[in-house]
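Would you mind keeping the following structure in view while I ask a few things?
Excluded from the complex is one protein chain; the other protein chains are retained at their positions.
Chain nomenclature is as follows: A and B, assigned in order of appearance, with residue numbering initiated at 1 for each chain independently.
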Amino acid sequence: MLKFALRRLVLALLVALTVMTLSFALTRVSGDLAISIAGASATEQDVALIRHAYGLDRPLAVQFLDWVGRAAVGDFGESYFFKARVSDLILERMPITLTLGLTGLAIALVVSIPLGVLAAVRENSWIDRLVQLFAMIGQAMPSFWLGLILMITLGLNLGWLPISGTGSWQHYVMPGIVLAFSAIPALTRLTRSGMIQALGSDYIRTARAKGLSRLSILGKHALRNAAIPVVSIAAVQLGFMLGGSIVIETVFALHGVGFLAWESISKNDFPVVQAVVLVLALIYIALTMAADLLNGLLDPRLRAQ
Amino acid sequence: MASDRGAPQARSVNRPPPEAKSLLEIEGLRVTFGQTAAVRGASFSVARGETHCVVGESGCGKSVTALAVMDLLVQGAQRSADRLQFGGEDLLTLPAKRMAALRGDRMAMIFQEPMTSLNPAYTIGSQMAEVFTRHRGGGRAAALERAAGLLGRVGITAPGMRLGQFPHQLSGGLRQRVMIAMALMCDPELLIADEPTTALDVTVQAQILRLLAELQRDLGLAILLITHDLGIVARIADKVSVMYAGEVVESGATAPIFAAPSHPYTRGLLRCVPVPGKVKRDELLGSIPGVVPRIPPGFVGCGFRDRCEHAVAGCAAPVPRQNAGGGHEYLCRLAPGWAA
Partner (left out) sequence: MRKAGLILGGIIIGIVLVCAVFAPWIMPQDPFAQDLDNRLAVPFWMEGTKPGYWLGTDGIGRDYLSRLIYGARISLLIGLLTVVTSGAIGITLGVVGGFFGGRVDDAVLFAITCRLAIPVVLVALAVVGLLGSSLTLVILVLGLLLWDRFAVVARSTTMQVRNLDYVAAAWAAGCSTPRILLAEVLPNIASHLAVVATLEMALAILLEATLSFLGLGVPPPLPSWGLMIAEGKDYMFFSPWVIFIPGVALFVLVIGINLLGDGLRDLLGTGDTR
C-alpha cells in the first residue's frame, strides 16, 4: 500500500510538472506578451519598457525556471489588471468555487446513487428505461442553457430562488443543480451497472441464502461493492466540475475562480489565467490521487497489493 | 459430540432420532424459465439426520431444485409444486419475510463457487457474525465467538486470526470451509450443498467430504447434497435421487441403486465410472451419447428416450413409476428386474 501510494505520488508530481510546462507554453506560443500587456496604443518604447519590467526579455528557459520556482512556493506573480498578487486573488475566490463544486457533487450523488440503484433493482423495467433516458437527457443538456432556463423558470416565473450573485446559500442552489447535471449521467450509469453486476454475483446469492433482509442485501452487500468505482469517479468528476465552473460562474455571476479566469481572459491578464489553469489542474491531480488511494482503502483486494 | 469441539449449544441433542419423520418433502416440483421446463414434477423427501444425494449430469435440474427449495431462484423463474414442506412449514404459501427468516437459520446452503460466494468487501468474521445476529439477535461479540468456535470445528487453524481476514486472503478450500462454518452458525436442521467440492482440488475435495460426513454424524444434520460425481454418492449418501431432464428418474437407498440400477440413465451413469477390480484393462469406459436436451413446457413421455438404447415408440407416452422393492423406485416402461 505504501509503495503504491509512493508510486502514485511520483506520477502525480510528473503530471503536475508537465501541466506546468504546458500552461507556461500556452501563454508564450500565443504571441508577444509585452505587446498584449501594453495595449494597442503603446509605442515601441513602452513595449520595450514593459518587456524589461516583466522580465520578458530574458531567455525563455530562465523565465520558465523562474516561474516554476515561484509557483512551487505559491507565488504566481502579480495580476496586470487587478494590480494584486495572483495567489491572493485565487485564495480569495476559491471558497466560492469550492462551495459550488461541493454543492454540485452533493446534489449529483444524492440524485444519481438512488436512481442508479433503483434502475438496477428494476432492471429492464420502465423505471430503468426512464432513468436511462434521464441520464441521456442530462448528458445532452448544454449547461449554460440549462442555467438560463432555470433562471427564467425558478428565478423569474416562480420566484423561488435568486437569479444571480452570492449573497446567501440560496444563491448556490441553481448553479449547484446545473453543475450537478454534468456529473449525474456518468454517476447514475456507473451506479446502475455496478449494482447490476453486484446483484448478479455469487456473494449476493450467499447473502440471500443467509436469510438477510432486503435492506441489508442491497444496502450493505451490493451497494458497498458497487460504490467502490462510484467513489473514485465522483472524486474525478469533482475535478471536472471545478474546471467547468467557469461556465456556470459566468452565467450566474458567481465571483469564484472560474469567473476570475473568464475576466482575466477577456482582459489579457495572463499571470492570472496561467495560475488558474495550473491550480485547477493541480486540484484535479490531487483528487485523482486521493481517489486511487481511497479505492485502495475501500477495496480490501487492492489494499493488500 | 460436537459441544466439546467448539460448537456451543448444539441443538441436535434434543432432536428426535433420525428417520422419525421427513424433514423436507418435495412433491411434483416444477420450475420453468420462459420456454424451458427446468424441473418437471420432481419428488423426493429428506429425513432428519440423513444424507440425501441428488445426482445427474449438468443441466438436468439438480441445482434449480435446490434453489427452488431455498426460494433463491432468479427473477423470471416460475415455481410450483403439489407439496413443498420443510419441518412442518408449507414453503409454497410462506410469505417472503418468513421464508427469509427460515433461510440461514433452520435451512442453510453452500455453493459450488467458494472463490466468489463470499463478499470481497467484508471480513470473514463480519460475514459469519451477521447470520447469527440476524436470526438469533444478541451482540456481535457473542456471534464472533461462535464463529471462531465453528471455524475451529471445520478444521481451520488460528480461527481468531481468520475472523479478521478478507476472503481474497484465503485459498479455495479454506473458503469452502468458511462457507460451511457460516452455514452452521444457527445450527440448521438442513444443509443444502450444491456441488460443494467441484471447484476444488482432489485432495481438498476428500477433506471437505470427510468434514461434511463428520458434521452430519456429530450434529445430526440432514444434508441434501447436489453432485454429478457418483464416487461422492457412493461414499456418503444414505439415499439417492437420480435426476434427468428435470425429473427424478430413480430413487432409493444407495446400496440397492448401485447394486441394481434400474433406469437406463442410471445404468449409463454408472457405466461411466471406472471401478477398480470391475473394469478390465483396455476395456473402453462407457459413455452416454448425446447431451441433456432442453425440454419445453408441456413435454410428454420419457425425457431420456432420444439417448436411450432401449427406447421404443411407447416411450413417447406417459411413463409409469415402477417399484423395485424397499423404497427403490424408477421411472421407466421396463419392468423391475429387466437388467438382471
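Everything below uses one rule, namely that a contact is a pair of C-beta atoms (placed from the backbone, for glycine too) under 8 Å apart; a residue touches a chain by one contact, two chains touch by 3 or more.
This is a predicted model, so every value here is computed, not measured.
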For the chain not depicted, the shown chains it touches: A
Hidden-chain contact residue, picked from the options A:Phe64, A:Phe134 or A:Trp262: A:Trp262
Residue of A:Gln139, A:Ser213 or A:Asn295 in touch with the missing chain, whole complex considered: A:Gln139
Which of A:Arg189, A:Arg208 or A:His221 contacts the chain that the document leaves out: A:Arg189
Sites on chain A contacted by the missing partner chain, in the whole complex: 11, 14-16, 18-19, 22, 26-27, 30-31, 36, 129, 136-137, 139-145, 148-149, 151-152, 156, 186, 189, 193, 242-244, 246-247, 250, 258, 261-262, 265-266, 268, 270, 273, 276-277, 280-281, 284-285, 288
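To be clear about the criterion, only the chains that are shown with their structure count from here on.
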Chain B - residues contacting chain A, complex: 70, 72, 100-105, 108-109, 111, 113, 116-122, 130-131, 134-135, 166, 168-169, 179, 182
For the chain A and chain B complex, residues of the former touching the latter: 201-203, 205-214, 216, 221, 224-225, 228, 298-301, 304
